[in-house]
Structures are given as C-alpha cells and as structure tokens.
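Omission of a single protein chain aside, the complex is shown with its protein chains in their original locations.
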Amino acid sequence: MELYQGSLDVKEIFGRWLDEESSSNYGAYIPFVGTIRAEDGIEALSFDIYEPILQSWFDSWVGRAKSKGAKVKMAHAIGDVPIHTSSYISAVFSPKRRVALELIDEFVEDFKANAPIWKYDVIDGRRVYAEDRSTPMSGSGILGKKGDK
Amino acid sequence: MELYQGSLDVKEIFGRWLDEESSSNYGAYIPFVGTIRAEDGIEALSFDIYEPILQSWFDSWVGRAKSKGAKVKMAHAIGDVPIHTSSYISAVFSPKRRVALELIDEFVEDFKANAPIWKYDVIDGRRVYAEDRSTPMSGSGILGKKGDK
Amino acid sequence: MVKIEFLGPISQEPLKIEASSLEDVAKTLQDIEEISNWLDKCAVAVNDEMTNDLSTKLKDGDRVSILPPVCGG
Partner (left out) sequence: MVKIEFLGPISQEPLKIEASSLEDVAKTLQDIEEISNWLDKCAVAVNDEMTNDLSTKLKDGDRVSILPPVCGG
C-alpha cells in the first residue's frame, strides 16, 4: 500500500508494479485508475486518510487475494488532487483472468464502501465534505442507538 | 485497435492511452494486461489474427461502449510472444466506475470468445495449435450440419 | 480514562472521558450537540480495530475512533 501527498504519478506506479511482478507468472494484470473529473465547478478533490485502519483493511484483502492465488496492490493520494489528475490506483494480479476480473470489481467496490478515506470538494480554495457521495462504513450507527438507558 | 509483431510494449501503450484521454474527463481507466505464463514447457505463445473481422468486432464494441458514455481500446500481438511478456492489452475508459468495471469484464470475455485470433504453443521452436483452450465462435457449426441434401 | 477521536470531516477535538464500555461512550456522545447528529452514520474502532458491538468493554488508555461516511477513490 502506498500513500502520496497530492496526485499520483500513474505511469511510474503502473510500470513499477508491472516490473515487480514480471517474473511472478501472473497471466492477468488489471489496474483501476481513478481520475478526478471536472464537474460542478470544482478545482480539485481533497482526501483525508486514517492510515492504521486503511492498512488493516488492505492487509485483509492481501490475504483474501492470496487465498485465490492472486495479489492486490493499491496507491492513494492524501490532500488536494487537481481535476484531470489521479487520486487512486488499485490493481489485481492473478494467474487467470476470471479471478482477476471478479477480484478487481469486489476490491474496488469494497474500497469505496469501507476504506477510511474522506473526500472533499475544493471550490474557491475551500474544502467541502462530499457528504452526498459518501457511504457509512459497515457496522455504522451503533453509537446512535438509544440503548438500555 | 493496434496490432504489433511480437510482444507489446506495455508501459508505452498504457501511458499513451492515459495521455490520449487525459482531458476527456473520464473518472475510471481500467486496462487488462495479458501476459504469457510459463507452463507446460512452452517457450512462447504465437498468434494468428484475421484483421478485417477483428476490426469489425472491435468497431462494434466501440459503438457499444459509446452508448454507455465509455471508450474501449485494444492492442494485440501477432506471431511469437515469449513467456513473461505481454500479448494483449485492452482498456475501458468511463465517467463512472460501475460502467467501467462491468464493461471491461464483458469486453474481455467477448474478446476471448469471438475475436478471430488463433493461439499456438511454441515448444522446441514448433507451433502447436492450442485446440483444447480454444472456443468455437458464435454461430459455429453451420457448415457441418447435414442439410436437405 | 478513554480517548475519543473524531476522524475526517467531524470538526471536534479529541475528548477524554470515563467509560467502561462503548455503551458509556454512546451515552456521553449523544449528549453533545455537535456530535450527536453524526452518530447514526458513523462506524467505530477501538484501538484501530473496527467493531459493531456496543457491549465492547473499554479499559483505561483505550482509544475509540469515530469514522463518518467514507468516499475514497
């Protein structure tokens, strides 16, 4: 897992990951590259990350991939990422294509739902929490329940 | 669509495609990189391609992707591709991740089933048709039917 | 004492409170106006381990993190 201040150097990361696994005998390599879209007048998106829990989340995916003979990698930006540059790359390596195609889908979707990362629109230099696009993590809400008071 | 004699220059192709779409405002870029695995003592795989029909197949996918606001790209090797080098890259660009994740899966699977490409194992310099791993294309068998003779 | 940390967009400095379980934490936080509205949609970690069990016991020095809705990528 790799975290960077600001936009990712997508070509460097893609190429390095390719080289790292060049003799691992994987038949399929599927990266997912996430790029900031220009919309709603934003100049950038900005990200906060809570690294300890992101690391455990990622480690559990390393194990899950390994049990299928596959490998996952991930890089994410911290702080401001201007439009048309990239904030996120994840990738799956696998001997076989079906495992790789299914795993990249599950990995990216679980990332969106459960990786402890918070997104902000940057408009006129101000950070606004992207609440409408955010998802409560699994198990959310337990502290809000009125218990046996 | 790009066809190359021998192994693909994966980094060059990945980077060029990234640059080509750098201001297209796509949020997701998912390449699929296919690499030759060392197995069963092969030294390489080798490919024949029938380009006119591959081009029509690809063009129909360009249209299908466009109807979802997405774009597909593809590169494939012709002739011998040594183990641990790449024969195939396809990619989907899309504004949104769900479309991209579903499209790369469908595109790669349909490619395996219907792109007019023939694969051979190269063992001791000899080409052996990979018949057991090959799939009859859609509509196969019509000439084998005993008709109204 | 247990330390409560608020992550991401919740603009609240860490709190130190007396609590022997997450239930105690819930009661305390529900009474803080700036925080109570977040609770229905927040997840919880104790010492960086996610949990969805309100009966989780806490001991002196434990660290509770409050994680609001996420959106990586």
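Each chain carries a letter (A, B and C) given by its place in the written order, and its residues are counted from 1.
Everything that follows uses one rule, which is that contacts are C-beta pairs under 8 Å (C-beta built on N, C-alpha and C of every residue); 3 or more make two chains touch, one makes a residue touch a chain.
Note that the coordinates shown come from a computational prediction; the quantities given were computed from them, not determined experimentally.
Participant: Which shown chains does the chain we cannot see touch?
Facilitator: B
Participant: Could you list which residues of chain B touch the chain missing from the display?
Facilitator: Touch with the absent chain occurs at residues 34, 47-50, 52-53, 56, 76, 87-88, 108, 111-120, 129-131, 133-149.
Just so it is clear, only the chains that are shown with their structure count from here on.
Participant: Work out per-chain C-alpha centres and flag the one nearest the whole-protein C-alpha centre.
Facilitator: Chain nearest the centroid of all protein C-alpha atoms: A.
Participant: Based on C-beta pairs in contact, work out which chain pair has the most and send it over.
Facilitator: Chains A-C share more contact pairs than any other pair.
Participant: If you average the CA atoms of chain A and of chain C, how far apart do the two points sit, in angstrom?
Facilitator: Each chain's C-alpha centroid was found; their separation is 24 Å.
Participant: Which integer distance in Å separates the CA centroid of chain B from that of chain C?
Facilitator: Averaging C-alpha atoms per chain gives centres 49 Å apart.
Participant: Give the residues of chain A touching no fewer than two other chains, as numbers and ranges.
Facilitator: 34, 108, 112
Participant: Which residues belonging to chain C are in contact with no fewer than two other chains?
Facilitator: 73
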